[in-house]
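With one protein chain removed, the remaining protein chains of the complex are shown where they sit.
For reference, chains read A, B and C in written order, and residue numbers begin at 1 within each chain.
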Amino acid sequence: MTAIAPDPTGPGRSAAASGPGAAGAGPATTGSPGSRALGIAALAAVALATLYGLALSPADVEMGDLVRLMYVHVPSATACYLGCFITTAASGLWLWKRTPGWDVLAGAGAELGLLFVVITLVTGSLWGRPTWGTYWTWDARLTSTALLAVLLVGYLALRRLDLDPDARSARVPILGLLLMPNVFIVSRSVEWWRSLHQRATITTLHPQIEGDLMVALMTGFLAVTLVFAWLLLHRFRVGWLEYQAQRLDLDQALDARRSEAGAGASRPTGDEEVAK
Amino acid sequence: MTHVGYVAVTWGLSFVLIGGYALTLVARGRKLSRQVPPEARRWS
Amino acid sequence: MPVVHLSAAVALLGRFPALAGVDLDVARGEIVLLRGPNGAGKTTLLRACAGLVPIVRGEAIVLGQDLRRNPRAVRRRVGLLGHATGLHDDLTVGENVRFWARAAKADDADVQAALGVVGLDGRLREVEVARLSAGQRRRTALACLLARRPELWLLDEPHAGLDADARDTLDSLIAQAAAQGATVILSSHELDRAESLADRAVDLVNGTTSPVAPPAAAPAEPATPVAPVASERPDAPPEPGDTPAGAPEAPAEEAHHVA
Partner (left out) sequence: MWRDAALVAGRDLRIEGRSRVAISQVGPFALLVLVLFAFALDPERGVLERATAGLFWVAVLLSAMLTLGRSAALDEADGVRDGLRLSGLDPGGIFLGKALAVAAQLLALEVVLAAGVIILYDAEPTGIALLVATCLSATAAVAATGTLYGALVSGLRVRETLLPLLVLPALAPVLIGATRAFESALGGVPAEGWPWCGLLAGFAVFYSLAGALAYGALLEGS
């Protein structure tokens, strides 16, 4: 997260600063020495989490080995909320500062949010099948997560339509700004709704996790956080490149416009003062 | 280990989804990097 | 202080620079005609003066307000008659004019007067706009503009679709408004009519105020086809001082056309 230091005027400047002299060297990628270090750390954390989550930690007393799903599921859910939060915060900052970097960051957050919400939903249903005997139940958390996925799909659908960065209207950032409040209202009301009827069927979703299991969960968090940061950094840079590639070179376009052939005056350009 | 299938599918699918997304990101980054002048890529 | 002062103004439609450097100064009470072929940027220039298309480069002062900073302060004092009429099909003529007039805080007397001037105060007043002819729609739109009493009139081909009588009425309205201190910028393909109405004309070519050749030089130039000159001028928007340098452009274009 901090690696990208959302600085719209100089995205990735911190990463560039960490590797002076790298300019122009190597193939053209979105990678930088900073992002490579982050990537290595993320891969190491993933390896550690896999080791702990699948081998070193014991099975849970109640859930058995199904607890190993939690090490993916819970950090993913956190990551998707983090993505939504980034989108809302960056949208607000775009509306305030109007610099393109914030808009790119808002899009990156939403896309990562969607990726992790899909993982959350899939792992949640996979956990539900052996636990409740069904892939889907109208549990408050599952339902509000599904709605969150739809909200993200809607935001990205609007975003896809409104691509032109120079003529960008405020509608995408306003929808992005509404994302987090919507997520909050939806999840609160859904939880209130479900708690009235089903007496806490699913409090076992987050059972007491202690000891080695806690260590495994923490390595899961670490891995997902680092992976999230790496993905966000690269998604931001891809978005920035898209912005640069699409950005109108105004000087060039103006010259082209002034020298347009064939559209010249079809009339004598006579006196400026027209006889009255 | 109980429920091996569920555990394997969960972890495997997560790896595939995140890894696939990461690969597409890198590929998109490479493609776009060639279209954009180097000074636009302030990180390299 | 001029009512409209544009200097090297650039405006984009999407990613297309519809205005690529416009210099324009219009004094209070003037009637200025915009000339230029299709696609020259006349409509965009009028809409930009109304604050509907943002000016992204250059200076733009309209009615004493900086258009780039504060377009909303300009808009309510401007009347725009464009290709789109801004009318609601399901409302009658009178209801349409009253809605826009009341939005601009004009009263019903203004509405009545405006409808009378354009000849829509009779039976047509109660007719839904959907059932009007194109010319009647434009007269309704003109009534909306009149009722708002704008200080700056921006008329985009106001003569189009009007019959001869209505054109005469429109011309006398424009002259009358200018005499009372309103400022008018219009574009028209009815050049004879518009040129006799306007105090002066401004030529717009390829989104820029094309430099005007001296009167004697224009017809006398030999018809030598020359490649458009503008591409050889890497300097940005034409400054007022650019005019002599760009002078050959106009005859060259003309020669091109003749050939």
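Here is the rule we use: contacts are C-beta pairs under 8 Å (C-beta built on N, C-alpha and C of every residue); 3 or more make two chains touch, one makes a residue touch a chain.
Everything quoted here is computed from the prediction, not taken from an experiment.
Touched by the hidden chain within the whole complex are the displayed chains A, C. If you put the hidden chain back, the residue from C:3, C:78 or C:142 that touches it is C:78. Residue-wise, the contact with the chain that is not shown comes from C:91, picked out of C:56, C:91 or C:113. Checked against the hidden chain, the listed residues A:122, A:175 or A:227 yield one contact partner: A:175.
One chain of the complex is left out; on chain C, the residues touching it are 47, 50-53, 75-76, 78-80, 82-91, 95, 99-100, 102-105, 128, 144.
Against the chain not shown here, chain A presents residues 95, 147, 150-151, 153-154, 157-158, 161-162, 167-171, 174-175, 178, 181-182, 185-186, 188-190, 192-193, 196.
As a working rule, only the chains that are shown with their structure count from here on.
With each centre defined as the average position of its C-alpha atoms, the distance from chain A to chain C rounds to 46 Å. As a whole-number value, the distance joining the C-alpha centres of chain A and chain B reads 13 Å. Each chain gets one centre point, the mean of its Cα atoms, and the points for chain B and chain C are 53 Å apart. For chain A, the set of residues touching two or more other chains is empty. For chain B in complex with chain A, the touching residues are 1-4, 6-7, 9-11, 13-14, 17-18, 21-22, 25-26, 28-30, 32-36, 38, 40-44. Partner chain C is touched in their complex by these residues of chain A: 164, 166-167, 248, 250-251, 253-255, 257-261, 263-276. Of all residues in chain A, only 10-13, 15-16, 22-32, 34-35, 50, 53-54, 59, 64-66, 68-69, 72-73, 76, 115, 118-119, 122-123, 126-127, 129-130, 227, 230-231, 234-235, 237-238, 240-242, 244-245 touch chain B in the complex they form.
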